[in-house]
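A single protein chain has been omitted from the complex, and every remaining protein chain is retained in its original position.
Lettered A and B in written order, each chain numbered from 1.
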Amino acid sequence: MTAAVWLDGVTVEARGRAILRDVSFRVEPGERVALIGPNGAGKSTLLRVIAGVLHPNAGRVELGGEPVGSMDRGTVARRLAVVPQQTALPFSMRVEEVVALGRLPHEDALRGAQPADRAAVAAAIDRVGLGGLLGRDARELSLGERQLVLLALAVAQEAPTLLLDEPTVHLDLRHQVEAMELMRDLNERDGTTLIAVLHDLALASHFFPRLLLLDHGRLVADGTPPEVLSDARIREVFGVSPELVRLAATRG
Amino acid sequence: MDARLPALRARRAVATLAFAVLVGACTSTPAATPLPSATPLPSTAPTAVPSTAPTAPPTPAPTASPAAAVFPVTLTDDEGTAVTIAAQPTKIVSLMPAATETLFALGVGDQVVGKAQDIFLYPPQASAVPDFEKFDNGAVAVDVEKIVAAKADLVIAGGNYGTPADTIKKIRDLGIPVLVIYAPNVNGVLSDVNLIGKAVGKAAEAQAISARMQGAFAAVEAAVQNGAKPKVYYEIGEGYAPADDSFTAEMITDAGGTPVTSGSTTDWSLSAEKLLKANPDIILLADGSAVADATKRPGWTTMTAVKSNAVAVIDDTTISRPGPRLFAGLELLAAAIHPDVTIPQASPVPAVP
Partner (left out) sequence: MTSGVATAGGTGARPWLAARGRDRRFWLVLGGILVALAGAVLGVAFGSVSVPFGDTVTIVVDKLLGTHLSTADAATQAIVWDLRVPRVLLAMTVGAGLAVAGATFQGLLRNPLADPYVLGTASGAALGAAIGLLIPLHFFVFGFGLSNLLAFVGAVVSITVVYRLARVTGLAPLTGLLLTGYAVASLLAAGLTMAMYLSGAALRQIFNYLLGSFEQASWERFAGALPIVLIASIIIATRARSLNGLLLGEQAAAHLGVNVERERPLLLGLASLVTAAAVTVSGLIGFVGLVVPHIVRLLTGPNARAVIPISALWGAVLLVYADLIARVVGDIPVGVVTAIIGAPFFLILLRRARTGYEL
């Protein structure tokens, strides 16, 4: 089976420092993977490499079997949707207008949004549960609500793979869990391949069957949560007592 | 000849009347004190109108009266200020190019210690005189310190914002007499020549000069009097025309033309539409525009002047400068407006160093 995402020996250097060192892994279609690691491990950089906006100094990146460097941006956008951490809005935009941007890769250049596009937007808004926010100015929403709008935008993009950069960072606990459940739903019901950068180890280990652990630019572990988050690992990579993590996980 | 004298006097009367109307209607210089009526021409001056002979013999100057008998003198300048000059000035500062020309023509060029910067400098001898006034971005900048350092005993300044009013006040406050001149019409130019002459102790010479100028004017006006008075658009800038009753408009009338004016006594702008409607017979470009460029402007080909090739470039200097060469300006204008008429050319007023 062609991998949804395949990295081989990816190295990224900037200003003499190696941000990613020889990172290799495969993500099969339909998988749900969390990318974890301490700050500065290179998680966001890795996402950018996968999305094709950052070209590695060495190594190969393939999406669906094709090198991402050889694809034009439009093709990449139809294969991969990215949910960023946050985004600033200089102009007043309604929620549905923001979500409608997700249809850009599919829109006809000259004719713009067609009924099919509008249906996809409606479906995405329903899926993410934003119905109550329709017509609101996106700039007036809380950070958590805005996050959901960006998620709906990515869902509207109808790409087989979804990359999320810390999607729960502004949400309270309940909404974090809801977001996690939504992601699991997108993955299990729609078959969307999901790669999410998460900082919350408990949520990651609870909702994601596979974890990729990054430390100082290296992929130091790749497997199920118990495999990856061994006591030694937690102590060594995160520098905290494993009890803290374990405690949160058992509560779920 | 004599028949022309009353016509001349009539014209002068009209000019004075027009001038009085201008004074009454003038709203553009609210701060300036109303100008007095022009000093009437002295009837004792030899006003014999010369024949149409091109050169009028210079009237012999009366024997120079001893300066001591003339000074101290109190004169009324063109702003109505009484200016007392204690003794014959020996260090004169001229802040108006026209006054510089007049001073040199009167023979006191040696005593001019400072002048206004002038790109159309005349006479050439004046270049030796340092500039005490410069044009800075279109604004006038007078170096008062230089005036004081030169120990000036007479300053000739320009009215109607020619020289800034506070500069004039500053110089007067320092005890230096300032004679303000302003000639809104041709008559005023003549009276200013005489005024300056009296101020520097060369009254007789001034009379001679103004008489010659008058004679030259008369000759020109006589030459064009009976002919047609074509409509003349005198372009001082694109989108501009002489204001009603302005100096330039009067010059054009005296030169035997009917000036296309701006329609206002204070506003000098004339839209392209109004110009086309006015349809002048002659167009004189006094602003440096080239004939080929001007005639290409939209709509210009419909004007009589363009259709009959009566568009010409003209040098504005002597026409707009209210000094002793004014008659040369009038001759130039008349020749441009009436190319078929022989315009008498008076000999230039000699510049005495």
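Following the convention adopted for this analysis, a residue touches a chain if its C-beta (ideal position, glycine included) is under 8 Å from a C-beta of that chain, and two chains touch if they have at least 3 such contacts.
All of these numbers come straight from a predicted model, not from anything done at the bench.
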Legend entry - Of A:Ala81, A:Leu151, A:Leu203 or A:Leu229, the residue in touch with the unshown chain: A:Ala81
Legend entry - Candidates A:Ala3, A:Ala18 or A:Ala122 - the one touching the absent chain: A:Ala122
Legend entry - Contact residue for the chain not shown (choose from B:Glu145, B:Asp166, B:Glu273 or B:Asp340): B:Glu273
Inset, instruction - Could you list which residues of chain B touch the chain missing from the display? - result: 135-138, 239, 267, 269, 271-274, 276-277, 279, 290, 292-293, 296-299, 301-303
Legend entry - Positions on chain A contacted by the hidden chain, ascending: 51, 53, 72-78, 80-82, 84, 87-94, 96-98, 101-102, 104-105, 107, 109-110, 112-113, 115, 118-119, 121-123, 126, 129-132, 134-135, 137, 139-140, 157
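Here is the rule we use: only the chains that are shown with their structure count from here on.
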Inset, instruction - Please work out the Cα centroid separation of chain A and chain B, and write it as a whole number of Å. - result: 85
